[in-house]
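Every protein chain of the complex appears in place save one, which is left out.
Chain naming follows the written order as A, B and C, and within any one chain the residues start at number 1.
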Amino acid sequence: MTTVRASISARIALMDKQIVDRDRLPIGRVDDAELQLPDDGGPPYITALRIGAQALGERLGGSVGGTMAAAAARLRTDPSPAGLDVSLVEHLEPMVAVRARLADLPQIAPLERWLAQRIQRAPGAGDAPQ
Amino acid sequence: MSRVFAFTLGTLSAIGGFIDIGDLVADAQVGARFGLRLGWVTLVSVVGISCFAEMAGRIAVKTQRPAFELARSRLGARFGLFGLVGSLAVTALLVMAELSGIALALQLATDIHYLLWVPLAALLVLIVFWTLPFEAMERIYGLLGLTMLVFVLAVWALEPDWSTLLRSAATPSPTGPESWATYLFFVVALIGAQMTPYEMFFFSTGAVESRWRPKDLAELRVNVLVGFPLGGLLALAIQAVAFIVFFQAGVQVEHISQTALPVAVGLGKVGLIVAIVGIFAATFGATLETLFATGYDVAQYFGWSYGKVQEPARAARFTAVTVGLLLAATALALTTLDPITVTIVAVVFSASLLPFLFLPVLLVANDRDVMGELANGPLANVLGTAVIAITILISLAAFPLLVLTRGGIA
Amino acid sequence: MLTRAFFAALGVAVVVAALWYVVAPPRGVDGYRERASSTAEALRSQVQTARIWLRTVARDDTLLTSASVGLWEAEEDASAVASGFEGYDPPRGADELRADLSGLADETTSALGDLRIAAHRGDWGTLPRLAEPLPRLADRLQALARRAQP
Partner (left out) sequence: MRLSEVMKATVIDRSGRSLGPVRDIRLATNTYEVIGVVVGAGPFARAAHAWGYAEGRAEGPWLLKMLTRRAVRQARFAASGQVADWGPEEIRLNVELAELTPLMEALRR
C-alpha cells in the first residue's frame, strides 16, 4: 500500500484473499480465478473470480479436494463453481472489495441463505439477511 | 473516565481469561508431582503469548480485520485446511473438557453427579452465546474469573516455607522418582494449557470490535503486558498450592475437586466457595471463547460472514458451525469419557498445533505492504522467532512423549 | 501413488502400535513390579486425598457437598485402579506380590467405601472413627510401593 506498483503478485495480492461487498459484508474468498487467452496471441487476462468450496476443492485436487468439490456441488443448482465478474472488483487492498451488494449476487453463498431462513425462525436470532 | 474504565476491564479480563480447564488440571498435576520445577515453563508461555497477542492486536489495529484473516494466504489453502481440521478436532475435545469443567464445578457445589449437569451447562452456554453481545460476554466471565485470584491468597494462607518454594523453582529437572520423559511431557502439557490460541484471538477480535485505531496501541500493549503476566502468576499459584498440600502426601491430582482442595485447606469454606465460582466462570468463559475462536477460524478460512457483530441469522453458517460443535462436544461429554484425561490429550495436541497458528501472524506482522510503519521491530521478531522455534520442537515431541509416558502416567 | 498409499499405511501402523503400547499389559517380572508399585502409589494418593478432605471437614473448612464428592471420587478411583491391576496375569515368582497388593487394595477400597457411605448418609460425626485406619494404610501402601520397585 505504501508504493503503487504497476504490477501485483497474484499469489499474495489476489489468491485466497477475503472478498467483501459494497457494505463490507464478507462474500467469500478468492478461491480461484478464471483466465481467458485471447485469440490474437496476447497475454491471458482474468475474467472472473471463483468463489466457494467447489472452486477451492477443484483447485486443491486429490481425494480431499475432490470430496470437498463434490459435496459443495451437490448444494448448488448450477454445475460450475460460483463466479464473480472481474469488472465488479473495486480494489484489492486491504481486501478485495466488490461494487455490488451480496443480496444482488444470487450465485454466491446459497447455503448461507438457506440456513439463514431457518435460523431466523429461532427466538432471538435477529433479522432476516435481506 | 469511561476510557480508563474500559481499559481496566480489558486488562482484568485478560487475567481471568488466562485460566481455563487445561490450567486447572495441568497446573495442579504439575504442582503435586514436580513442585515448582516447571515454573519456568509458565514464564516461557507468558512471554510467548504476550508476544503473539500483541502482534495479533497490532495487525487488527492496522487492518481493522482479525489477524487470522490473512493466515490462509500465507500458509496456502492446503496447509491452512490441515491446520483448520486439526484445530477443529482439538477444539471439540477442549469444549467437551470445558463443559465438563462447568458441570464439575456445579457438582462440587451440589453433590449431584456432573453428567446430569452437562446438558444443562450446554444449554446455558447456548443461551448466553445466542443472546449476549461478544464484549459483554467476555467482560462478565473475565471478571468472574478474577475470583481465581483466591489461589494466590491461598499460597500465603498455607504459610509455606518460602525457601523450599524458591529452591524448587530454581531446579529445572524432574524430582527423584520421575523420569525426564515425564518431565518433558508435562512441559508440553503446560505449554498447551497456557499458550491457548484463543487468547491471541481475544486480543485480535477485541481490537476490531472496539474499533481500535493505531493511537490505541499503547492501551493494547498495557493490556497484554499486565494481563498475561498476572494470568501467569495465577497459574503459578495453582502449581504452588498443589505443591504445598499434595507433594509430601504423595497425592496425584486426577480431579477438579483436588485442584480446589488446597484452597479449602488454606482459606476455609469461604475460600472454597470463591474457588468454585472461579472454576465455574473460567470454564464457562473458556467454553464460549473456544467455540467462538473455532467458529471464526472456519468462517475466515472460507470467507463467510461471522461473528457476534451480526445477529445469528446474518452469519448463518458461522452459527451452524459453532452450535454443531457445541452439540458434538456435549455428546462426547455424555459418553462418560474421563474429562481430565481428555483435557490432557487436548492440551498436548493443542500444543502441537501452535506453529500453524503463530507462523502466519509473524509473517503478516512483517509484511510492510500490509503493516506499513506498524510492522514488527527487532524485539518482536527475535522473540517471535524464538517462540516459534520452541513450539516447533514441542510440536514434534508431543505425540512421541504422549505415547512414551502413557499420557503422563508412567 | 504407491508411495502415498505406503505412507498412509505406515501412519496407520504407527498409530495402532502406539495405542497398543499405551494400553498393553505389563511384560516380564520388572514390568509387573513397576505396575504394582505405581498401583500402590495411586491407592496411597486416594487415601491421602480422603485424609485431607476429612481434615477440612473436621475444622469446618469445607462445603460438605464438596467433601462428599471428594470422598466418592477417591473410592471410585481406588477401585478402578485396583481392579485394573488385578486384571493382569502375574509372571512366575510374582504371585506373592499380587496377593499382598490385592489384600491391601481390598482394605483400602473398603475403608474409602465406608467413608463415602457415611458422607452420603450425612453421618459426618462417625467419620473420624472410620478414618482411623487411613494413616496406617497410607504407610503400608508406601512401603509396598517401595518394595515392589524393580
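One rule holds for everything that comes next: a residue touches a chain if its C-beta (ideal position, glycine included) is under 8 Å from a C-beta of that chain, and two chains touch if they have at least 3 such contacts.
Please read these numbers as outputs of a predicted model, since none were measured by experiment.
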item	value
Which displayed chains the unshown chain touches	A, B
Residue of A:Ala73, A:Val86 or A:Ala100 in touch with the missing chain, whole complex considered	A:Val86
Absent chain, residues of chain A that touch it	4-15, 32-37, 42-46, 50, 58-59, 86, 89
Footprint left on chain B by the chain that the document does not show	74, 76, 362-363, 366-370, 375-376, 378, 381-382, 384-385
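Convention: only the chains that are shown with their structure count from here on.
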item	value
Averaged-CA centre spacing for the pair chain B and chain A, given as whole angstrom	34
Multi-partner residues of chain C (each touching 2 or more other chains)	none
Overlap residues in chain B, where contacts from two or more other chains coincide	none
For the chain C and chain B complex, residues of the former touching the latter	18, 21-22, 38, 41-42, 44-45, 48-49, 51-53, 55-56, 59-66, 68-70, 73, 77, 138, 142
Complex contact set, residues of chain B against chain A	63-65, 69, 72-73, 76-78, 80-81, 130-131, 299-306, 310-314, 316-317, 319-320, 368-370, 372
In the complex, chain A residues that touch chain B	1-2, 12, 15-19, 25-29, 31, 51, 53, 56, 59-60, 64, 94-95, 109, 111-116, 118-120, 122, 124-129
